[in-house]
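A single protein chain has been omitted; all remaining protein chains appear in their positions.
Chains here go by letter, A and B, matching the order in which they are written, and residues are numbered from 1 within each.
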C-alpha cells in the first residue's frame, strides 16, 4: 500500500471514468513534485506498519468495527476486507488498466479457494512432512490457477467487448455449476468445502490464531499491491493502457495488444487465485457463492464504488464494502430497524438493497468513485458529460 | 421416440421462456448498446405482482391466470420504461456506466424482493389443465409446455409485426443499424429507447408469469436464473437480432434438455460450451450484424 497516493494526485493514472488529463501525459505528472513520492512512500509504509500492529492494540471504533481491534471477530472481519480488497485490486488491473470487462473473475478466486482445499484433501494420505504437503498444495493450486487462466484467457481474448464479457461469464458459470454439482464429492456442493486442517500449519488454525491469519491477509494485500504496481509501471502496463485508449494506434506502432492483454489477464487471475487461497484459510472453508456471477458483479461494484481510476480506490472500495456489508447486516437485525414501519423496515433490513442503491448513486453522481472525491474537490465539481440540452429536452 | 418428443417439446417450452427474456435484451442491446442486467428483475417483479393480483381475483383458474399475465405485462412494461427514463437516460451513450446502473438495480431489487416476499419459493396454484399431461405419439407432455410455446410464438409474431408495420418499428430497425443517422433524419430516437424498454419489459413480464406456471412457484431469484441463459441465448443468436434470439432460444433449450437427459444432467455445462464455441467460431453470433 506504500505508494498508492503517488499517482492518484497528479492525474489519476488510467482513469476510465474521469480522465481529467490526457492519459499518456498523466504518468509523467508524477514527477512534478520530487519530494511527494518519498513522503507518500514513507506514509504508505507507516500505514502498513500501523495495520500490522493493529492486533496488538485495543482500538475501538463503535459502529464500524464489531469490537476492539485485538479481538478475533474484528480481526477476522478486517482480514476478510483486506482479501476482498486484494481481489478487487486484481480486478481493477484488468478492468481499469487494460479495459477488459470480465464477468468471470470470481472463477479464479474460487479456483484458488477450492483448488487449495481440494489439493490439501488429495495430499492428506501422502506420508510427507506436514509443511511439505502444505507447500506442495499451494504450488499445485498456483499452477492450476495459471493453467486455468491461460486456457480461459486464450479463448476469451479472441473476442472483444461485450462478447469477451460473455465468454468469461460463460466459463465462470461453468465453474459455478461444476462446484455446485459436487463431482465425486470433491467440492462439497451447496454445502461448501471445509478446510482439512491436518496439514495446515498450526499457526494458521483456530480462533486464537486469527491474528496470524490477519497478518497473512495483510501480506497478501501488500503482495498483490506490489505486483499490480509493478505491472502498471512496466512496459506491458503502458501498452495495455494505450490499448484501452486507442487500440488502433497501438497496432499501428506494430505492437500486438493481444499478448499484453493475455499477460495481464493471467497475472490478474493468478492474483485472484492467491487471494482465494487466503480466503480458504481465513474462513476455514469455501462457499460456492464465491464462484457465482453475483460474486464477480460484487467485485465490479467494489471497484467502481472505490473508483476505477485509482489503485487505492479498489482497496478503499473493498474495505468500505465489506465493512458496510457486515455492519448493515448487523443493523438489519437491530431493534431500531425492527421498530420501524414496514415501508422503511423491509428495505433497510436488506444490506444488498442499500449497497445496490448506494452503487447506483455513485455511478450517477460520483463518477470517480470514493477515491475520486479528493480530485473532485480540487478541480471543482466536474460536469457530468451528459449534454445539457439532452437533459433539458427530455 | 416418445422420450425424444418429450425432450423436444419441453425444450421448446423452456426455449419459449428464454425467448421472452432474450427478445427484450437483444432489442435493447441492439438499439442502445445497453447490456441490461436488470432485465431479470423486470421479470421477477412482474411475476410477483401478477401472482398477487391474480390470486386475489381468482386463484388457480384460467381467468386468474389471464389477469396475472395482463398485470405482469403491464408491470414489466412500466417498470422497464421507468428504468430507462429515470436511470439509463441520464447516462446517454455511456454504455459501461449504463450497464453498471443495471447491475446495481439488479442487486438492490433482488434484495428488496427477498425482503418483501422472503427467500423461499412461494408455490402457486394453476388451472387444473396445466398440471395435467397430454399424450402425443406415446409421449406424455405436460400441458403447460403448450401454453408457453403458444405465448412465445404470439409475442414473436407481435413484435415482428410491430417492427415491420409501424413507423416506430421502422425507427427501431434503423436505429439498431445506425442510431446517429436516425437522429440526423430528424427523429428523436430516445423516444423509441423508452418504447423498446417497455416492449422488452412487457415480454419479460409475461415471461415471469409463465415462468411461475412452468416452475410452479415464484421466487426472488426467478429472474436471475433465467437472465443468465437469456444472455447466452442473446449472444448466440446475435446481439440485436430478434430472429436470432428466437432460433437460439430453441436451440439452447433443446440442447440443454437432451444433455440433461442423455449426458447425466450436464445441460448447463453443454450450453456454456456451446456459447464459447459459437463465439469463437462466429463472434457476432448466428444472426448478428457485422460489428
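By our rule, contacts are C-beta pairs under 8 Å (C-beta built on N, C-alpha and C of every residue); 3 or more make two chains touch, one makes a residue touch a chain.
We adopt the following convention: contacts and distances are computed from a predicted model.
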Chain not displayed: protein name in its UniProt record ("Signal recognition particle receptor subunit beta", "ABC transporter ATP-binding protein", "Phosphocarrier protein HPr" or "3-methyl-2-oxobutanoate dehydrogenase (2-methylpropanoyl-transferring)"): "ABC transporter ATP-binding protein"
Residue in contact with the excluded chain [from B:189, B:202, B:222 or B:242]: B:189
For subunit B, residues in touch with the removed chain: 167, 170-171, 173-174, 177-178, 180-189, 289
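In the analysis below, only the chains that are shown with their structure count from here on.
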Separation of subunit A from subunit B, taking each centre as the mean of its C-alpha atoms, in whole Å: 32
Residue ranges of subunit B in contact with subunit A within the complex: 29, 35, 37, 87, 89-92, 94, 96-97, 100-101, 103-112, 114-116, 190, 224, 228, 231-232, 235, 239, 265, 268-269, 272-273, 275-276, 279-280, 283, 291
Residues of subunit A defined as touching subunit B within the complex: 16-17, 101, 155, 158-159, 161-163, 165-167, 169-171, 173-174, 177-178, 181, 293-294, 297-298, 300-301, 304, 346-347, 349-357, 359-360, 363-364, 367, 385-387, 390-391, 394
